[in-house]
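What follows is part of the complex, with its chains left where they were.
Letters are used for the chains, namely A and B, taken in the order the chains are written, and counting of residues starts over at 1 for each.
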């Protein structure tokens, strides 16, 4: 193997595809990426997605080992190190954000490789003292064990995905219902949601929009899928001039969301509105 | 099984009997899993892979289902929105007694769901889940509707036509509000959240803000399937 022959060569810098023994067909260091290592077998567009799909350096190492049908216990460390460095370089060349763990692993691999080139010390007390691969092997085994466990866990039937609870309405029951929430409780709950996650994308929903949203709900409720409603009538259902504006905005929002459709029997006749779709046969075609 | 004698379907027709039985059970499954009354149209859609299910066949299946639950603790009822199972009022006491020491408090999941609907309405369940980051159970949606704080105001025209939920008049009344815009503006709530986190209060587990940055981490925990921008940046 090319890299093994020259232990002084900084492995993290140069990547060689040893198609022919010793022949360097691909270099990264100091040069733009003109060509990906041929053993990656991945179209460049897919590469980013592919690399992101690794859960970390152990996952990547495991992939490299498994791809060659090798046993974890017999890792050809020089070859695996060479391939690992190849991926790291490609990730860097593509300016992918590289977690520090990948670089730590690169250093570890380089260290193991160099130690394996040294002759075995006579006084080595145990195999583990001697063979620098053992700690890594143990880590890989353990990771693979849980990787498999995670896959099996995901394969188990799960509530709300594969299994569904069977419940019935309790509406008819008598007795004290739970209390209504206070405004404070509600706001606290919402603050918790916003605090923790994704609402950054929804900050545009400001106060004045609430009236529009409310009106959207009211208009949706009023509309029918079979029957058209009068557009002007809907506008005037609100209060005063502001009501018209709010209703108008609400209808535009609904139209934009594809929830309503417009109709006009002839030019200049009243504009009419109804719920979109919802015809039973259409539904069955979709299903 | 004590399936009552089917009437609308010609007796002795084996193939139809099998279909009828299959429809009855599929409908049973769908009704028990649903968060709200299921319209006949959706019941038919759920049976689409069983064969040709027309209204008469569905009606017969529903009738058989209803008969099967005669004398049981639940009953199949029809309301404006469709069909559903409900616990018979006779068992109110037993249901109450089953939750002895649990004070009837509203769960955090329910409150969060309600708050999101109030601000994002009309919203689908998937949209609520995208905001919350975790699943919303049918049970919660059922409770919110039974308390009449939330109702279905339409269906989104995407595959499956998911229900669009909105808050009700009753919701405003129970909160002592006359209109939705009397709710505090979202900005203010966000400030509240920030203040709480600055003060080290535990509104959410520590480190929550890390993933609030879009794009910094892969969040594959759920699939927002592009619904996000649906009611999104509206000019």
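Everything that follows uses one rule, which is that contacts are C-beta pairs under 8 Å (C-beta built on N, C-alpha and C of every residue); 3 or more make two chains touch, one makes a residue touch a chain.
All values reported here derive from a predicted model rather than from experimental measurement.
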Whole-file subunit formula (labels as shown): A x1, B x2
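FYI, only the chains that are shown with their structure count from here on.
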Touching residues (chain side subunit A, partner subunit B) in the complex: 52, 160, 164-183, 185-211, 213-214, 216-217, 220-221, 223, 253, 256-259, 275-278, 280, 283-284, 286-287
Complex interface listing, subunit B residues touching subunit A: 29, 32-33, 41, 44-45, 48, 74, 84-89, 91-93, 95-96, 104-106, 108, 111-112, 114-116, 118-122, 130-133, 135, 137-139, 142, 146-147, 149, 151, 153-157, 159, 161, 164, 166-167, 174-177, 179-181, 183-187, 189-190, 192-194, 196-197, 203-205, 208-209, 211-214, 218-219, 228, 230-234
